[in-house]
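Before I ask anything, here is the structure I am working with.
Excluded from the complex is one protein chain; the other protein chains are retained at their positions.
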């Protein structure tokens, strides 16, 4: 391995700002590729007239595609040397992104904490993506484990930010121009709207999708996420994985695409409350998904549209019906079942009756 | 396998209308991907100035790409549970589709017939795709074999529609704005026009194309065709195929792309008269194609452009020169040679001298 560029644990300090490089213009080309890579059928992103009928000036770019591209900017500075991407929180989708928009991303370090073995540390980062008009479009917190460059150097005092358990309904951004009151369910093939989901309800999505190495590497290159563990099979041969690791964000995308069957009218993602890549995925894995409805929230001031807080479980090589439990006990500790690859707590906007 | 959504044989009755879900906007992104997925070089879809010179307002979307996307809408309602896609007939391309157009598809059931074993039945469906201006762009008939949900329930009286052997020249749609009289053959590299093809002539197309799993699954996801037998390798392991099946429509696309060498001036498809997926194709198969000229038709009222009715034979892992015969005798029955994957009777428009 080469003398690696990129930052290590001690390169981060609380309050530090990072202006990430290489802005990216998104286009209809990205949107088409995203459909080809995920099979997504979410109507808001599939059909311009549907977007227009809802009040959008144009068909927006799939929110997860925009997120992955915004996120991709941060990899070189934040996670190129990461041992693990530990989690996401407080991910908010402020404004839609359209074909032609250009995204740039900035970050602030909001926490650092050395790990018990003193060889590595955890860095908490707040990131925000802006469009070409300097409007914030997506913001998020994530935390990663990074090796220390020099294990003998003392770490600074730990700072651990307090993270919200979830993005509260009053903090969800619902653009004023959206009007979902005339939403026609015939365009999605399902009559189930916000009113029809029950808290605690569980949906096993019927589809499954095998993801090959070309698929996930194409996706991750599209996002210009340059974390080399996704691309370099030769370098990965000597790791504990033994092969290229699938970008966890692409797992989210495939599972969200699979969730269309059962959540046909969930228009877009308003927030990701928390997310964990429970186990790694690799080329050749077949992905499946189930959803549990965690909460049904009204949006303040809106009667046409509501929010559903959902728990999306992604599985590899096992159908949701066959999963005994999301967690199991391993050596006295509750751990994720080895086939669970994703545990995502997120919030969608969906029309009301 | 999950409790499957989607329709079974007894869910269909003659006269039933289906409004398929999820309209789809096609873009330049789809067009670029289609070229990458097929290697298509058909000049009308490759070059905007060529389209303009022929009278088109813009470069149209490849007619098969538009067809696959229109067709993809119908899968959830019609063929998600299909045992077999038995055939196509009367496929007509009414109007070009352009980048920016949004397609929706509707269907009517025109026939139902229980099969001899009473466990399944054949459903005949007429489908039509419309653009955002409610203009019909493509229409087709197909018939599929579907399992019965409950084999003990009696089937309705059989209704088998009469299907035209082919779309007659007077029913081909040639937009009035097309003027092919000044068509320059230098742009395609072949001087062969309508006048130069002989009925009975056979063309073995020189190219070959190996299709990997990523290729055909990317294509089928692009079309938002969600038939799970194309995507879910794990579920397919326990079927007689043992692996993911290539979407037959993608086989048509690859063979049509290969047919460029020999049919360089065939501008677009006006009709598909009949089509059979003779044998299944899988990732790793190398596809080849040959064409037989079945008829050379004048188009009523036009001297600049004519029609060729063609039989396109698609082969896997065998060059057309090495095929002894399209059909062979197996246990006293004429069946397709095991390397024949496609037998497509279709009609192209091509400039005249």
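We call the chains A and B, going by the order they appear; numbering starts again at 1 in every chain.
Here, contacts are C-beta pairs under 8 Å (C-beta built on N, C-alpha and C of every residue); 3 or more make two chains touch, one makes a residue touch a chain.
Fair warning: this is a prediction, and the values are worked out from it, not measured in the lab.
J.: I'm checking contacts with the chain that's been left out. Which of A:51, A:180, A:203 or A:219 qualifies?
T.: A:219
J.: Identify the residue among B:27, B:76 or B:220 that touches the chain left out of the display.
T.: In the full complex, the listed residue that touches the missing chain is B:27.
J.: If you put the missing chain back, which residues of subunit B would it touch?
T.: Listed in rising order, the touching residues are 27-33, 35-39, 41, 43, 46-50, 59, 186-190, 204, 206-210, 212-215, 218, 261, 264, 284, 286, 317, 319-321.
J.: Name every residue on subunit A in touch with the hidden partner chain.
T.: With respect to the unshown chain, the touching residues of subunit A are 1-5, 19-25, 27-30, 32-33, 76-77, 99-100, 102, 104, 132, 212-214, 217-222, 224, 226, 228, 231-235, 244.
Definition applied: only the chains that are shown with their structure count from here on.
J.: Could you grab the centroid distance between subunit A and subunit B? Build each centroid from C-alpha atoms only and quote it in angstrom.
T.: 36
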